[in-house]
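For this depiction, one protein chain was excluded, whereas all remaining protein chains were kept in their positions.
Every chain is named by a letter (A and B) in the order it is written, and numbering of its residues begins at 1.
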Amino acid sequence: MIRIDNLSKWYGQVIGVNDLTFETEPGVTGFLGPNGAGKTTLLRLLTGQLRPSKGSILIDGQPVWNNHAILRKVGYCPELDVFWNYLTGRKFVTGFMRIHGFDSEESQGRAAKAISLMGMEKHQDKKIGSYSRGMRQRIKLAQAIAHDPDVLLLDEPLNGMDPIGRHQTMQLIRRLGEEGKTVIVSSHVLHEIEEMTDTILLINHGSLLAEGNIYEIRRLIDSHPLQVSIMCDNVNILTAKLLEYDDVKSVQFDRQSSRLTAETVSPDEFHMRLPAIALDNGIRIHSLWSPDENLEAVFDYLVR
Amino acid sequence: MGYLFIFFLRDGIHSRRAVWILVMGMIPVAAALVLLLSSRIFENSDLNLRLIYPQFTYLMFLHFLLPLAAVFTGTAVIGDEVEERTLQYLITRPVPRWSIVAFKALAGVVTVGAVILVSFALTYIIMTAGSGQARLARGIPSFLRSCGAMILGLAVYMPLFGFIGGVLKKPVFAGLLFVFGWESAVAWFPGNARFLTVAHYLHSLFPETIRIDPDSIGNSFFGIAISANRTPATISIAVLLTMAALFTALMTVLLYRKEYRLEQDS
Partner (left out) sequence: MPIYEQVYKSRQGMTAATVPAWWIIGRTGIRLSWKKSMVLLLLVSSIPLLFRAVQVYMATKLDVAVDLTGEAGAPLIDAGYFLGFIGGQMFLLIMAMILAGAGLVVNDRKFKALPLYFSKPLDFRDYVSGKFMVIYFYGSLLTLIPSMLLFLIMVLTSRDLAFLKSCYWVPFALIIFTSVILVTMGAVILAVSSAARGARSASIFFFVAMTIPDLFRRVIPGVPGIGLFSITADLQQVGAFVFKRELPFEFPAYWSAGVLAAVIIISYVVIRKRVKPEEVVT
């Protein structure tokens, strides 16, 4: 749906996006990177607000810059908290539907549906100027989804939302992805992205650091052994047994809390052999997890 | 796409700017009332409304309200959306970019034009009412011609300042300098430099111009010299329409070519 080839964007001497090439398919994709990584620039390029300095952006096979027709398929939720504050939430969304070319009746229907999806029915007739930050964020999302676009570009959509709002919005984004929409969500908050999708694009200093499934990416980082934490009986016996294998680089254990953390360069083999070791030595394993298989660790390793 | 016009018209009416334009529009009316009252209270030969009227309308409308309101509104056509950062909502819609600026400028012409025309009509009534109905009626063709000149002036100034607002960081400064600096100064230059001003063609169309004694205006920044050489009305209209089309084209091309960066872009 979205295809980017050798895309670069310079602001004079400063580089905003550096030679990016990727493709996204229907589903949710997370743009992840620290503040100033180039996420917003990339989304502004994707919505035709900025002209690429080099390379191309195609949405559904068509270029975006100066091609307003393609924007019919795109819904955009900007990061900036700016509005025409004198408008009510309903008029804000309905107005944009009218600009999209829908007639008055259809615009109202679409706006009502989107507002309801975002849980803003109660507040739709209040002026946006009186909204809380979370409500403003929701109404911004409502205008992005109201025309039922195939491509949704959401720039930090969860900023300023309360926990319930965050949860509902994340659910909505996941559902839209499952329904076949191409949703791109940018965020610098790792766990937010992690809750919405496994497919990520890691961006730093305008360059693509990694793309794909979070777990696959983690597996590809050979320089950092995977950590596996285990809570079990007979911690010292399991420690000794694990150290017999070459792929296990170190084991730290704490007898008092019955917990050990091993570092392995072959996570698959490690997980295959662990049940046998436990069974042979009568060790009861209570829990097992990987503290550095999450997005935060992957990100940390990649940008370090 | 036509909805854009309604959208911007509504936006214009709700903005604080509209209130200030309205306040500015009432200044000539207030001045006319003061003049009317003064003419009744003070025994002064200077206070002859019939004699004051040409200079009054010329200075108040053609050289104050019209350009100032156009600078205020015109520089906001693109400038406001960039400054308020709402442009990103508009240019990410499936409408051609030219329509965004063209309809916003048109909405500006309609709102400012309405204020100016209402103000002009009230001023006309106040200043000619005392002279009897016959005189009031006799002045109507001249009044309508003045209205036409001012609307044409707005149609030129609005996209001109819209363009300046899209290009420069200090558009109001540039606009004021153009209207009260360049247009005033050039009129004093010998030769044909006056043809490079909008004001010259507006003077040529404004019926009251010929009745003004240039010396009475004085050499201040409101004292725009009135050239004795008026350009024929048809040529003036043609030039003004060409200017309006040219500046509108420049303004729309600008939005196509220029990308507007936000503070967060770096």
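Note that in this section a residue touches a chain if its C-beta (ideal position, glycine included) is under 8 Å from a C-beta of that chain, and two chains touch if they have at least 3 such contacts.
Quick caveat: nothing in here was measured; it's all calculated off a predicted structure.
Under the touch definition stated at the start, the shown chains contacted by the missing one in the entire complex are B. Considering the whole complex, the residue from B:Leu9, B:Leu176 or B:Val253 that touches the absent chain is B:Leu176. Residue B:Gly79 is the one among B:Gly12, B:Gly79, B:Gly108 or B:Pro207 that touches the chain missing from this view. For the chain left out of this panel, the touching residue among B:Leu35, B:Val95, B:Val112 or B:Met158 is B:Leu35.
Where subunit B meets the omitted chain, the residues involved are 16-17, 20, 24, 27, 31, 34-35, 38, 42, 44-47, 52, 55-56, 59-60, 64, 68, 71-72, 75-76, 79, 83, 170-174, 176-177, 180-181, 217-218, 220-222.
Note that only the chains that are shown with their structure count from here on.
One simple way to say how far apart two chains are is to compare their mean CA positions; for subunit A and subunit B this gives 51 Å.
Only residues 1, 3-4, 6-7, 11, 14, 84-86, 88-97, 256, 259-262, 264-266 of subunit B touch subunit A when the two sit together in their complex. For subunit A in complex with subunit B, the touching residues are 11, 14, 16, 36, 40-41, 44, 47-51, 66, 68-72, 74, 76, 78-80, 82-84, 86, 95-96, 98-101, 143.
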